[in-house]
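Up next is chain A:
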Amino acid sequence: MSDPRIIEASPGHGAGKVLEIDHLKVTFATDGGDVHAVKDVSLDVRDGEVLAIVGESGSGKTVTAKTILGLLPETATSGGAVLINGNNVISVSAAKLRQIRGRDVAMVFQEPSTALNPVFTVGWQIAEGIRAHSGGPGGKRATAKEAKARAIEALRKVGIPDPEHRVNFYPHQFSGGQKQRVVIAAALALNPGLIVADEPTTALDVTVQAEILELLRDLRDKYGTSIVLITHNMGVVADLADRVVVMYQGDVVEEAPARVLFAEPKEDYTRKLLAAVPHLGRNSASEGLKERAHQHSPVLVEASNLTIEYPGRLGTPAFKAVDGVSFTISEGEVFGLVGESGSGKTTIGRAIAGLNRTTGGSLKVLGYEMLNFKERTFKPLRKDIGFVFQDPAASFNPQLTIGDCVAEPLIIHTNPSPAQARQRVGELFESVHLPASYADRYPHELSGGQRQRASLARALILNPRLLIADEPTSALDVSVQAKVLELFKEIQAEFGFAALFISHDLAVVDILSQWVGVLYKGKLVEQGIGSQVMGSPQHDYTKRLIASLPVPDPDEQARRRAAHRALLAT
Partner candidate 1 sequence: MATLIDAPPPTVAAPTSKSAGGGLGKYILVRFLLIFPTIFILVTLVFFLMRITGDPITAAQGGRLPQEQIDALVHQAGYDRPLFIQYLEYLGQIATGNFGRTISDGRPVVVMLTKFGAATLELAINALVVALLIGIPLGMFAAHKRDKVPDALLRFFAILCYATPVFFAGLLLKLTFSVGLGWFPVAGRASTSTELAMARLSAPTGIYWLDALRSSDLAAFGDIVHHAVLPAVALGLLTAGVFLRLVRTNVIGTLGKDYVEAGRSRGVSEYRLVTKHAYKPALIPIITVMGLQIALLLGGAVLTETTFEWKGLGYQLAQYLTARDFVAVQGIVMLLAVIVAVTNFVVDIAAALIDPRVRY
Partner candidate 2 sequence: ACTGPSGGGGSSTTPGDTAGSTITYGTTDKVTALDPAGSYDNGSFMVMNQIYSFLLNSKPGGADPVPDLAESSTFTKPTEFTVKLKSDLKWANGHVLDSKDVKFSFDRQLKINDPNGPAALLTNIESIATPDATTVVFTLKQANDQTFAQILQSPAAPIVDDEVFPADKLLSDEEIVKANAFYGQYVIDSYSKNTLVSLKAWPEYKGVLGKPANAGATIKYYTDQTNMKLELKGGQIDVANRSLSATDIDDLKKDSNVAVHVGPGGEMRYIVFNFNTMPFGAKTPEADPKKALAVRQAVANIVDRQAISDQVYKGTYLPMWSNVPSGFLGANESFKQEYGDGSGKPSLDKAKKVMSDAGVTGPVTIKLQYNPDHYGKSSGDEYAMVKDQLEKSGLFKVDLQSTEWVTYNAASKKDSYPVYQLGWFPDFSDPDNYLSPFFPKGGYINNHYSNTDVETLIAKQLVTSDKSEREKTIQEVQNQLAKDISTLPLLQGAQVAVSGKDVKGVESTLDASFKFRLGTVSK
């Protein structure tokens, strides 16, 4: 296996360039006029190099990536040049473009589950790419058999066990990480010199992400494949990239070798971006705590041996999403709940808010036993509970103004006069740093960050004692996330509510919560003071989780990777 020295070694990897983008410009025609998605991008990718493109949402990363394969929709017009092995993708004929695709450059998509056709076997899908090219011996089209053999070969390369057998599987028979491997295998099938990977790990859990990153690194090392890695995760960049291009609103703002960029960013924008990235172990809310804060305050939520099941469909056994979980949340405390996708975080949050039924154990919320939940008896307590949803866009009724939405809890519980309501909404808008005039706007007229602020305002309008926030920032860009997190912290200090803060991002949880619980497959495997859990995890799973999390610092990440390998080896 290779060692973590690659980052230094990479720039010298080879002189040849597999890709050159020269003053690329892409414009989309839309109802609202032209959108200049990419304004002026020039970059090149050398043999065997991993080039990362970073930037916030909408900065033009995906458009750039699609341009490389000539996959832009017909509404796009592009200028400049994209040269692959001497062919300008922008101007070549459709037939030629088809030859280039797959053979010279291949693509790995963000969401492996949608990038694979659910009704064809993975072998067939890989073979389609092979058979589309006169890739067989002597320039002939490969026969079905040859194509399949090569598909098996490709599957083997990406580490799918038992590829001869699995080649006939359908996508749904693979796990998420395996699916992404299959997608990569399909990209590798014709040994292209360049792979464009657009957010290849964003849809995956951190532990799986670590594996895929490892695989990509291997490919580069073993086969010398160049990779364009598009991501907004600075940790991933630190982990894998040799060189980094930072994009902002369709322009390249900075380009530098990875280490250089992290160590001494030149541009303001880059600096801001880096500063916004949460970094595990820095900025911890529980910094220096020795024992649980607020232990002596009254307990607001008490779960003991809590079990929550989802009824099975058509007589299949019920699915236990939460399995014997016990914890407490005291007044004023921020309880951070982390865990991978599907571990049951949301289920717990919703149960506390009375949106899900509990099926076993006990869950007391503000003294109310949720096991025999009745909407009518629980309703008076609702004014003491606030809820912030993950997707701020979806949590507002598109037909109502933000002001109406925010005022709704107030109207339901206190029946105020319109003037009182307006007054109160105004106050809250001030607390969440929103201009009061925004109350008249409709949800879609606000940005994502603003919407989440409004969502926070709605949750707080009745001065609740308990706030449940389910991944309130995961839909937001890092820079926006940073601001919202800061706001949350500030408001929590001001209002002093207890909070259940749910996130899959350890670093984010650590920033906000003094007490952290780690959920794994419905079980609370570990809980403790944030910094202690993060710093010296006890449970194996927690250890793995923390080791898999790439930190936005190439040097540190290289060290962690080594440690991670060691951990996995044991």
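Definition applied: contacts are C-beta pairs under 8 Å (C-beta built on N, C-alpha and C of every residue); 3 or more make two chains touch, one makes a residue touch a chain; residues count from 1.
Candidate selection criterion: all candidates are chains of the complex that A comes from, given by their letters.
Model, not experiment: these values are computed from the prediction.
Note on chain A: across the options 1 or 2, its touching candidate in this complex is 1.
Considering their complex, residues 69, 71, 98-103, 106-107, 109, 111, 114-121, 125, 128-129, 132-133, 170, 172-173, 183, 186-187, 189-190, 312-317 of chain A touch candidate 1.
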